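Pasting in a structure now, in structure tokens, and then I'll have a few things to ask.
A single protein chain has been removed from this complex, and every other one stays in its place.
Chain lettering (A, B, C and D) follows the sequence in which the chains are written, and residue indices restart at 1 in each chain.
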């Protein structure tokens, strides 16, 4: 079997459903792959380690990928894990912020630094505000607590499938402004990235085929797949993960290998306009379809 | 006996204070759960906690052993070659100022995701306090003894070994006490860099999933480990103190 | 003069080593950029760096001042009431084992995202080394002097103030030296807990944008600040050492 | 300017602190009875010493026999041995707080200058030390020109004189002096003896010394301590402080020296 090292974007959570299920159901093995799954704590590390050749595949984010490619990391997207944005601008459901315009003069927390400013700029721009009208605060380790405790008026970078459930469990209702509905071009939240140089397309194709099978299994057997997922580690079996599992199901890419080139071109253009990159690269340098002839 | 009793009283007071704090400030449980919730989590997750504890404890012990040996060697080296020492010291301080997360990718690049990157992190964190305290101690030998050694025609190395070093043992013990406190933190940070087991992993996981009570349970296990380590190193330190002061017959 | 020269040589060696490391291991620039790239980033972002530096430096200085005063007071308090001290010590150690990210929500809840949560974090980090080192020193007073004080009918408090305390100044200096090294890290961590300015914030931002050279530039500014602090505190420490040994006429 | 050195210090001035001058309680005698046990098998049984009130009692004896230990025990300090028995003041009150102890080593605080060390006791008790008295005593021990020096910059004898001045500052009815003049030259030693005798007039003084001349000059009582107990040695008839060159003193000194050199002669009286 071919050994593959896969670094997740973070600790194991329902977002990684297809990977875990593929591993547990033996879909990787059936493709002749022996996959080692490594969870890191800092989401900005995995792409670096893959680019450095320390791992074969990393789970990462499309917006970050654009920036990383421009910084010379030599990565390409080879597949998609979650095909819609999960990111949302989260506020308290019964808080003072009823519309995005109410954020004027407020504090917005973010966690993973990078493109938040650009995303926010687009969202605020639609409501006649700019990033100069708000204060951006890095709240690193406490996205929802900082919102629930009223330290910030909103947070960006919260995941609609998690933070909403999490707040609900704590008894504080949250409200999501879905950023793709607020002027941000739609993008793939979670993608698989690999080193562009010396890319083994055939290996990637087998890897993606296994996750595709796993995704279909999850869609077909939501309950059984949850049992498999929670069975892999005692700490995964809890209320939040159970709820998140249901909410994440529809968002898994059913065709992980399929590439929507236009989506990558649009996001590149969006970042260029936001001033985060200095030129627009062709899509082929950012994302590829490993199955394309 | 009275010692145990007074510790018990203080611990009871601390728990009471914690409970009162939670009640009085109305701090929500997802930020600071009360002692009752945490106790429940401790009990319910005991197997999980024990399993992760073993991993972290092993990392901590290895890190302490390596870190204090390296720290001590560095201090000795710096004293043995004082001109080099004075020049190297700023560099050492410089390296200490590098935050972990800048090192994390490097560490994983070179050491992988296994236990070694955690041991390295622990080592990095305790290395400096040990070296710094020991170095201070090595520089404070009774000048009269050094005069004597000079007239006796002692070499720099032997003076270091037979006079400076024993006289600096209490300072070394000071460093070790700090190391005992920081080593667990080092291992936990090491686990944040990338791990699939250990108390640090468990904490971050619990935190990310708002299982604050489990996180605090893991934290209490970690803190108890630290207290035990500190007490153990404290006992060793008292023996070193007594030895250097000539109050005991043997170490 | 020779001191400056030898430091220069060591720094040059370190930079050369860094460059060689980058070349030899082929570590990619997005994990460890070479000195040239970082120098460029330093120069190009000098205004940005200066602006964030000022914020962090202010936090660090305030944190050191508060932390060393509190640490010293704690040590004195523990010695003044030794039974309480022995009971409280484990608690103190316990609190030290609590990792930052467990405290982060609490700190921001109570102190907000302003400068105070950073000062608190700096304080928390340096408090223990100062208290621990000073405590060790306060416990090592010449027993002959304490005997003398007893026959003189000295109160516990005055013995502490006039004998134990001056004799423990070198140990306090040891603690301060450690504090100088950890204070900047404390401030940076405080900024990671939540901030919109400061070197820590800048580092995190640069890291998220994969601008590793900017991150390292910020890191170098931070490290230089640490080295300067350490040198300053070291000079103070040498005066305290000399005072306690009776080698100078005045502090 | 050259500092004041030995010889040119203002010595003659009499300080106004004789025993009666200040409000010191009458000095008690001290009674010691029991067995001195050093814990390693070495014991001095049947120790029996009366230190009469208001007088000078000199204690001599071989090195390591237990003189300092005895002084420390009287001073209420931890010591190398323990006394199974009693140490009591003749007036029935506790001794604690009524003793000025000068240890065998100088025990100076290195960070305090001479004046600071001499005034340490008052400071430690939170009292205001009379600066004139400190100055006076420093001058009397011949260190007027060295007042601002710290201990590491003093010679061994100067350090001992600072410790002496510090002890004399303590206005206590009982003084325990452990070889207080051992590091001094003959002339300074004689002067310091006279100073101590004058300042401690009326106090109960127990002094350990290895110098027979000192014992012959200062002692109302002289005791020799050996491994098997204490034995009294006759002091000269004249009251102390006796002239150093007086015939009687010299004879007592010679006899004492002979006794110390040939221990059998002394111990006779005991076993």
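Rule of thumb we're sticking to: a contact is a pair of C-beta atoms (placed from the backbone, for glycine too) under 8 Å apart; a residue touches a chain by one contact, two chains touch by 3 or more.
Worth saying up front: this structure is predicted, and the values here are computed from it rather than measured.
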Chains still shown that are in contact with the chain withheld from the display: B, D
Absent-chain contact - pick from B:132, B:159, B:207 or B:226: B:159
Chain not shown: contacting residue from D:98, D:189 or D:242: D:189
Touching residues (missing chain, whole complex) on subunit B: 142, 144-145, 147-155, 158-159, 162-163, 166-167, 169, 243-247, 249
Residues of subunit D in contact with the chain not shown: 1-3, 5-7, 40-42, 60-69, 80, 104-105, 142, 146, 153-158, 160-161, 179, 182-190, 210, 212, 227, 244, 257, 260-261, 263
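Everything below uses one rule, namely that only the chains that are shown with their structure count from here on.
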Euclidean distance of C-alpha centroids - subunit B vs subunit C, Å: 16
Distance from the mean Cα position of subunit D to that of subunit A, given in whole angstrom: 85
Separation of mean Cα positions, subunit D and subunit B [Å, integer]: 50
Subunit A, residues touching no fewer than two other chains: 48, 52, 141, 145, 149
Multi-partner residues of subunit D (each touching 2 or more other chains): none
Overall pattern in which the protein chains touch one another (line/ring/star/complete/other): other
